[in-house]
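Please read the structure below before turning to the comments.
Up next, chain A:
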Amino acid sequence: MDAMLHITTLHYLVLGAALFLLGVIGVLTRRNVVIVLMSIELILNAVNLNLVAFSRYWQGIHGPGALHGQVFAIFVITDAAAEAAVGLGILIAFFRNKETVNVDEVNLLKW
Partner candidate 1 sequence: MLAATMIIGGVLVITRKNAVHSAMALITTLLAQAALYLMLYAPFVAGVQIILYAGGIMVLFLFVIMLINLERNMKERQFNKQWLVGIVAAAALGGLFIAVYTTTTRGKVLFPEGRMTYGESQNTQAIAGLLFDRGAGQYMFAFEIASLLLLVAIIGAVVMAKKRI
Partner candidate 2 sequence: MHDLILYIQSYLDSDRTPGGAGNIFWATVYILLVFGGLSVAVIAMNWLERKILAHMQVRLGPMRVGPHGLLQPIADAIKLLLKEDIIPAEADKIVFWIAPFIVVLAAFTVFVVVPFGPTHAITDMNIGILFMLGVSSLSVLGIVTAGWASNSHYPLIGALRSSAQMVSYEVAMGLAVLSVILMTSLNATGTGTLSMIGIVQAQLAQGEWFIFKFFPLGLIGFVIFAIAMVAETNRAPFDLPEAESELTAGFHTEYSGFRWSLFFLAEYSAMIAVSSIAVTLWLGGWLRPFPNALSGPTWELVFSLFPGITFVLLALMCFYNTARMPKHPLFKIQTIGLAGFGVVLGVIGLLLFLTPVRVRVTDIFWFAAKVAGFMYLYIWYRGTFPRYRFDQLMKVGWKVLLPTGLTLLICTAVWAMRSDVWFEVIVPLWHYFVGILHWLVSLL
């Protein structure tokens, strides 16, 4: 247990950055819309992790009541729920018309 290194804020930020990168790769490279939406959720989660890590850091400086990061994280979770619902609604509407869930084939407006 002595060899366990002290987990600083930087560790959480690096983890958040790694998750963010994974989410960005997912959004940019997958063809399936559902998986793109799930990668967007990954991105939002990484952002939340950053926010909560920073709120802990802020608490160390400004005392126990400074939970602004956590409140912001709650709002982000709420927003993620809303945009997941709307995104999936759009997906269902599109799938009903065109029978495919590939991002490449969403080209009805292309000349």
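With respect to how the candidates were assembled, all candidates are chains of the complex that A comes from, given by their letters.
The criterion applied here is as follows: contacts are C-beta pairs under 8 Å (C-beta built on N, C-alpha and C of every residue); 3 or more make two chains touch, one makes a residue touch a chain; residues count from 1.
Keep in mind the model is a prediction, meaning the values are calculated, not measured.
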Selected neighbour of chain A [touch, this complex] from 1 or 2: 1
Contact set on chain A toward candidate 1 in their complex: 7-15, 17-26, 28-32, 34-35, 37-39, 41-42, 45, 48-49, 52-53, 55-57, 59-61, 64-65, 67-68, 70-71, 73-75, 77-86, 88-93, 95-96, 100-104
